[in-house]
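Reading through the C-alpha cells given below for one structure.
All protein chains but one are shown in place.
In order of appearance the chains are A, B and C, and numbering begins at 1 in each one.
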Amino acid sequence: MPRVGVFICWCGTNIAGTVDIETVVETARNFPGVVHTADYRYLCSEIGQDLIKEAIKNEKLEQVVVGTCSPRMHESTFRKAVAEAGLNPFLLEVANLREHCSWVHQDKTEATAKAIALLRAAAAKAVLNAPLIAPRLDVEKRALVIGGGIAGIQAALDIAEAGYPVDVVEREPSIGGRMAQLEKTFPTLDCAACILTPKMVEAAQHPQINLLTYSEVEEVKGFVGQFDVKIRQKARAIDATKCTGCGVCYEKCPTKTESEFEMGLAKRKAIYVPFPQAVPNVPVIDRDNCLYFRKGRCRICEKECPPQAVYFEQQDQILERRYGAIVVATGFDQLNPVEYGEYAYGQHPDVLTSLEFERFFNAAGPTGGKVVRLSDGKPPRNVVFIQCVGSRDKARGMNYCSKICCMFTAKQAILLKEKVPEARSYVFYIDVRTAGKGYEEFQRRAAEQYGVAYLRGQVGKVFPDGDRLTVKGVDSLSGKTIEIQADMVVLAAASVARGDAAQVGRVIGINSDQYHFFNEAHPKLKPVETHTAGIFIAGACQAPKDIPDSVAQASAAAVKAVGLLAKEKLQGEACTARVDQSGCSGCLYCEAVCPYGAISAVQIEEHFRGEKLTRIVAEVNAALCQGCGSCTVACRSGSINLQGYTNAQILAEVDAICL
Amino acid sequence: MAENNVDYSAKIRGVVAQDLLSGRIDLLLGWEKGHYWWQSRPLFARDQADLERLAWDSFCAVNLSRYLVDELKENKKVGVLLKGCDARALNRLVQDNMVPRERVIAYGLPCPGMLNYAALLEAAAGRKPDGIAEENGQVTVRGGGVELTVPRDRVLLDKCRHCLYPNPVHCDQLLLTPVGERQAPERFSAVQERESLSSDARFAYWEKQLERCLRCYACRQACPYCSCRECFVEQEQPRWLSKASQPSENFMFHLIRAYHGAGRCIDCGECQRACPVGIPLQELNRKLIKDINELYGHYEAGLDPGQEPPLLTYRPDDPAAFSEK
Amino acid sequence: MKQTENHSRFIEEMKERSGQDPACCLQCAKCSAACPVSAVMDLLPHQVIRYLQLGFTDEACKSKTPWVCASCFTCAARCPRDLDLARMMEGIRLVALRRREGNRLNPGELTPEQLKQLPQQALVSGFRKYTK
Partner (left out) sequence: MSLAQNRPKTEAATAGMEAAAQDRAWEPLIVAFCCNWCSYAGGDLAGTSRMQYPSNIKVIRVPCSSRMNPLFILRAFQRGADGVLVAGCHPGDCHYSTGNYLVRRRLSAFKRLIEFAGLEPERFEVRWISSSEGDKFSEVMREMTAAIKALGPNGKLRDGRWRKIT
C-alpha cells in the first residue's frame, strides 16, 4: 500500500462553511494507505502548495489526494506542486468538494457525509495511480484563421507579425465581413471602410498571410499542434493570376440578381465582386445565376475580359494542409424579424432591419447614400427605431441581450439627423445599455444634441397606413400610450449565431451553447480558448460583440496561438490507452471505435509449446491517442486500458463511493 | 437421416480422406460416436485410422469451429465439418481475427437439425430407448421391444427448432445436398413473453434461473463469440467479480456474458445446450438481438464478416432507449 | 416596497393560481402597447405588474384594469418574457374575489332588460369572471 497524503482545502468559507472540515479530516485518516492529513484555508495559495510539498518530502508520500474545488479548476496547479516536490504529477487525485458538494448542498451533515464519500473515492483511486509521462509532440508552425471579418483579419495580422505563416479561410469572395457592410462606427463615427480597408490590404500584402477567399473548411482532423485540415477552394471560374480587377466583365454581364452584400436591397451581376473595395479584387461567377452555367450560352464576360482570365472549366480545389493552431472567427447574422408579424417587416418596404438601414448611408449603397423611403423615394420625416427585436425575448427570440443594438441605433439616429436634418427619430427601448469607453457620452449626445426621442417602452403594433406607418407603443415611464405616424421603422433585430454555426462547430470540433454561439473554455479566465486544445475563438461567433471587443479578442486569440506555435514541442495527453498484448486477442474492435485512428494492428511473436507463433494484437500510438477510453469498453477482456482512468481505478471509486 | 447416415458418413469420409492423406490439411475436425449412442463428440482426425471413426448423424450438435482457435496453433491447415450454425460461427471467429480463414478448409454439411436426447426419452414414454431410426421427417424410438414414432420436429434440440440457416452460409466445399427451407417458429416469442411481465416478476424469474448457475463456464467454452484469451471473470487485476456462485455475481456474469455478445451473437444456442443446469441463456442473447435490430436496423451476426457489428458503428440520428431531452 | 405577510400571501396565491411570476417582468410595456382595451384602463397592464412587483397589491386590486381585461391574450402572445398577462389578471381577480369574500356582480342587480338583451354566453362569462 503506497503512502497517501490527504489535504483538504477550506476555500475560505466556500467549502468550510458547509462541510465540517474537522470531521472530514478525522475520517480521512482511516482511509486505506493514508499516513498524513492536513487542511488549510486556501490550498491553492503558495503557502497551501508548500504545505503539500513539505509533507511529500517529510512524510515520504507516494500519492497525494486533495479535496478542493473542481479538478477542472486547479488540478494542473496541484499537479505542478506535486511535481515540484519530486513526485510524478499524475500521482495526484482531486476530490471536488466545492462545485459538486459545498456549493450545491446546504445541510452541513449531508454535505459533510458527501464530502467524505467523494474523498474516499478519490483516495481509493489514488492508491492505484501510476506515474505517467506525457508524450512530446511536434508543432506545425502554421496557423489557420477561419473567417475573414475584422476579428479574423486582426488575428491573422497579429500571428503573421509574430513571424508565423497564416492561412485565412473566408467563405465569401472577399474578406471584410460584417464591418465592410457598415458606414460609420460608434462611438467616434469613423468611416468603417476608412479604417477597415487598410487592414484588408495589409493582410493581403503580408508575406506571411495567405488569403483563401471563396473557400470553406471541410474537415478538421488531428489535434493541437497537428491539425490536418481539408479546405475546399470553390471555383471562381476566374484565373486569379491573370485577372487585373478591371471590372469590364461585370459591367458587360447581362444577368442581374440580388446582392448579398447589400442585404438584397440592390442588384449585382452574375459575375461580380461583392463590393468595390473587395480584397482580393477578383470577381466570382455565381453559377446559380450565370447564363452560361445555367443554359450553356452567353460567355460575354469571357469575350470581353482583356487579360482572358475567365475560365469556365475551373474546378473546386481541395487543399490539405497541417496547422499547429486554429482561430475561429466566423462572425454572426442578424435575426430575420419576419416572425414578428406585429412589426410588419416584409409587409411594408419601409420597415427595415438596422443592417439594411445601414446601407442607406453608404455612398455605394442601394440609394447612393441618400436616406429615402423605398416606397416613394422621399426622405423620411419620422423614423421609429424599435429595440430588442428578438433580444431579451425568451418567448419568440433569444433570451440574451444583443449588446450592440443600443449603440448602433444611437449612431444611426445621429447619422439620420445629419443626412436629413428635418427628420425626427423615436427610439422605443427597454433599457439603454452603453457600457463601453465613450459609449454613454455618445448615446447622450444623440438624445441631447440630436434630439432623438427615447421612449421607454415597446411597440405593440405597426400598422401600414396608406403610404405611412402607424406605430402604436407605450411610454412606460409616463404610462401614456403613444401613437406615431412614421415614415420608416427600423428594427434592431437580435444578433444571432450564423445559421450553420452548429454544423461548422461540429466540423471544427468545438462545441456551442444553446444559441449556437461557440463556447469558450471558461467564461472568465479562458475567454478565447475552447475545450479543444489549440483551437481559439474570436469575435461575434462567441457572443454578440462590437468592433473594439472583437479586435481585442482577436488579438488575444492570436497571442494564444502564437504562444502555442512558439513551443518547440507540446506535451501530449498523458492519460492514453495501453494494450496488454498477452491478453489481447487481436479482434481490433478497439481500432473500429477509436476516433483518432490511434490504434493499429501489429504482429507479435509468441512461444507456444516450443514453437514460435505469430499473431495479431492491437497497439496504441500514444501521440495520437486523446484518452477518451471508448476502446476500453469495446475490449471484452479488458486488455486495452486507459491510463489514469483504469478499469481497476474506476471500480475502486465505485466501491468506495458505495461504502 | 439416421437410416442412411452410414452412407453419408462414408461419403464425407471419402472426400476429406483425400485432403488429409494428400497433406492438403493436417487435421480434420469432425465427429465420432461417444460412449452412448445418443452422443457424438468431436473427432480430431490426423490419419486414415482416425477417419474410420468419423460419424455424421443426428447427434452432431457440438460446434466444431471453436476448436479451430486452438488447433490452428499446432497445425498449419485444418479442415472442419460445418453445419449451418457452425459456418456462421466460423464467420464470427474470422471477423474477430481469431481464425485465419485461409488456413481453414470448410466442408459444408446442410443440417436437418439435431436431436435432443431428453425429448427422445420423453417420446419413449418411460422406457429406456436404445436406438432410433429416421424416415420422412419421422423418428422411431426403439426400446424395450417397443417402437414409438414421433415427428422429427418434436424431438429437435431447442437451438435447432428456431434455426434460420440450416445450410452453411459459406464453405469451401459443400458435401451434401442442401436441405429445404424449414418453417422456424418466431424466435423472440419467449423474450416477448418475458417482456410482458412486471419488473419484479422478471427479476423473480431470473433470480430463480440464475441461482442454479454453478459458474462452470460451459456456456462460455461452447460459445463462438466468447473467444477472448482471458475472460473477464478470471481476471485478478482488476477483479471484476469474485469466484463465488452468489446471486448478484451470477447476475453480473450472465448479463455481461450476454452483453459481450451484443451485435455479435449468431444465436446458435450452444451456450444453452452446454449449460448443465438448463438456464435459458439464449433468451438473454435474443433479447439483445431483438433490441439492437429494433433500434439500429436488422443485423444478423455471422452472415458476412465484412459487415461491421452494430455496436462498433453509429448513425448521428440513432434512436435511444432513454430520454434524450 | 411593501413586504407585509398579507401582501406576499396575495402574490403567492396569485402566482399559484396563474402560474405566472411577476418577478419575470422586464417592464418593457409591450403588453400595454399591444392591449386593445388599454384606453379604458386606469392603469396600464405593465403598471399593474409593477405594483405587484413592489407589493402594492391593494392598488393593483383597486384598479379597474384586471376587471376590464378582456382576456384576448394579445399581451401573452407578444410578451418577450413568455408571461401570460391574461392569466395574471385572472389570478388577481380570483384572489381579490376570495379575499373580499364577495362578488363584483350580483345577479339581483341586473335589470330584466339587461338579462333579456345580453347574450347567454356573455352572462355566463360575466358571472365566471366577476363572481367566485
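Note that a contact is a pair of C-beta atoms (placed from the backbone, for glycine too) under 8 Å apart; a residue touches a chain by one contact, two chains touch by 3 or more.
This one's a predicted model, so the numbers in the text were calculated from it and none came from an experiment.
Though it is not drawn, the left-out chain touches A, B in the full complex. The chain that is not drawn here is touched, among residues A:Trp10, A:Phe78 or A:Trp103, by A:Trp103.
Considering the whole complex, the residue from B:Ser22, B:Asn136, B:Gln183 or B:Ser199 that touches the absent chain is B:Ser199.
Annotation for chain B: contacts to the undisplayed chain at residues 191, 194-195, 199-207, 232, 240, 246-249, 251-252, 255-256, 258-259, 262-263, 284, 287-288, 291-292, 295-296, 310-312, 314-316, 318-324.
In the full complex, the hidden chain is touched by chain A at residues 23, 27, 30, 70-73, 96, 98-101, 103-107, 109-114, 116-118, 121, 502, 506, 509, 511-514, 519, 531-532, 575, 593, 595-596, 626-630, 632-633, 642, 645, 647, 650-651, 653-655, 657-659.
Convention: only the chains that are shown with their structure count from here on.
Chain-to-chain contact here is organised linearly: an open path runs through the chains from one end to the other.
The most centrally placed chain, judged by C-alpha centroids, is A.
Chain geometry summary: the mean Cα position of chain A and that of chain C are 45 Å apart. Taking the mean of the C-alpha atoms as each chain's centre, chain B and chain C sit 75 Å apart. One simple way to say how far apart two chains are is to compare their mean CA positions; for chain A and chain B this gives 54 Å. In chain C, no position touches at least two other chains. Of all residues in chain A, none touches 2 or more other chains. Across the complex, chain C meets chain A through its residues 26-30, 32-35, 38-39, 43-44, 46-47, 74, 78-82. Listing the residues of chain A that touch chain B in their complex gives 582-589, 592-593, 608-609, 611, 613, 616, 634, 636-639, 646-648, 651. Within the complex formed with chain A, the residues of chain B that make contact are 73-74, 96-98, 227-232, 235, 237-238, 240, 260, 308-309, 311-313.
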